[in-house]
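Just one protein chain is left out here, and the rest sit where they should.
What follows is subunit A.
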Amino acid sequence: MKKKVLLMGKSGSGKTSMRSIIFANYIARDTRRLGATIDVEHSHVRFLGNLVLNLWDCGGQEAFMENYFASQRDNIFRNVEVLIYVFDVESRELEKDMHYYQTCLEAILQNSPSAKIFCLIHKMDLVQEDQRDIVFRDREDDLVRLSKPLQCACFKTSIWDETLYKAWSSIMYQLIPNVQELETNLARFAEIINADEVLLFEKATFLVISHNERRKHKDIHRFEKISNIIKQFKLSCSKVAASFQSMEVRNNCFAAFIEVFTSNTYVMVIMSDTSIPSELTLINIRNARKHFEKLEKLDKNRLNAGRQWRV
């Protein structure tokens, strides 16, 4: 299944940097040496084995923007599944930024009215920590208001912390074709093994695509933090030509297991009953693996069968 994702925003707002970190294994520091994007950069990203993202990274210089709204309008704005619009929080041209955003929405309304819209308020690390929430709420209110009748979901992001992963996880979650089924199965799995929590990550990006919480936890940002930490660790491993397979973290309060799960996912299991030996949990994970592999294969066949009907 192919889905078109438009990545737009003013020049230098951080679009290419973000996509390089999430999909191309860049670390934040690497993005410093990226050059400007000329016109549109197309990339195809495989996600979860049954989804292909057709990512359109659109250069944000004025000349290009004029083109997207005029001569390239149909080409750019047709068949869009998701529009990700990036705002540089430090921008001094707020009115101009809004103008471009609204022109985009007009084109979306005309060509892909059912597209999902995400607004990322980016480079939040440049805002003082105690100001961040206020600044974000302000922008979010403006954007929600100005986007009507279309709806948009807003996130504050920075390449230097986990907020990037939260936004992109949420975006990808909207695109996964069978996410409800995945969640149901994950819930059953968590129940059976008596886990506190089970998380499912996409293998390459380490974005959290599904989770089941059986015991409440106070840190609502733990998911993206884990994504961020493990992704960095995975990249460090590959730098010494080793591939990250699994990890067990344990103390007297809990045990956490991160394992390769299906061919497209990793799983994380949190157990607070520390009396249960590691081996037991690992056996359970191994057995569950087969079941989830079968699920994935079913999805693929279903999608392929479905494709035959489409002309």
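Miscellaneous remarks
Following the convention adopted for this analysis, a contact is a pair of C-beta atoms (placed from the backbone, for glycine too) under 8 Å apart; a residue touches a chain by one contact, two chains touch by 3 or more; residues count from 1.
As a convention for this text, contacts and distances are computed from a predicted model.
Missing chain, UniProt protein name, picked from "Nitrogen permease regulator 2-like protein", "Electron transfer flavoprotein-ubiquinone oxidoreductase", "Vacuolar protein sorting-associated protein 26A" or "Ribosomal RNA-processing protein 42": "Nitrogen permease regulator 2-like protein". From the options A:Ser43, A:Gln61, A:Asn111 or A:Ser170, the residue with contact to the unseen chain in the full assembly is A:Gln61. Remark: the residues of subunit A touching the chain excluded from display are 11-12, 32-36, 38-39, 59, 61-64, 71.
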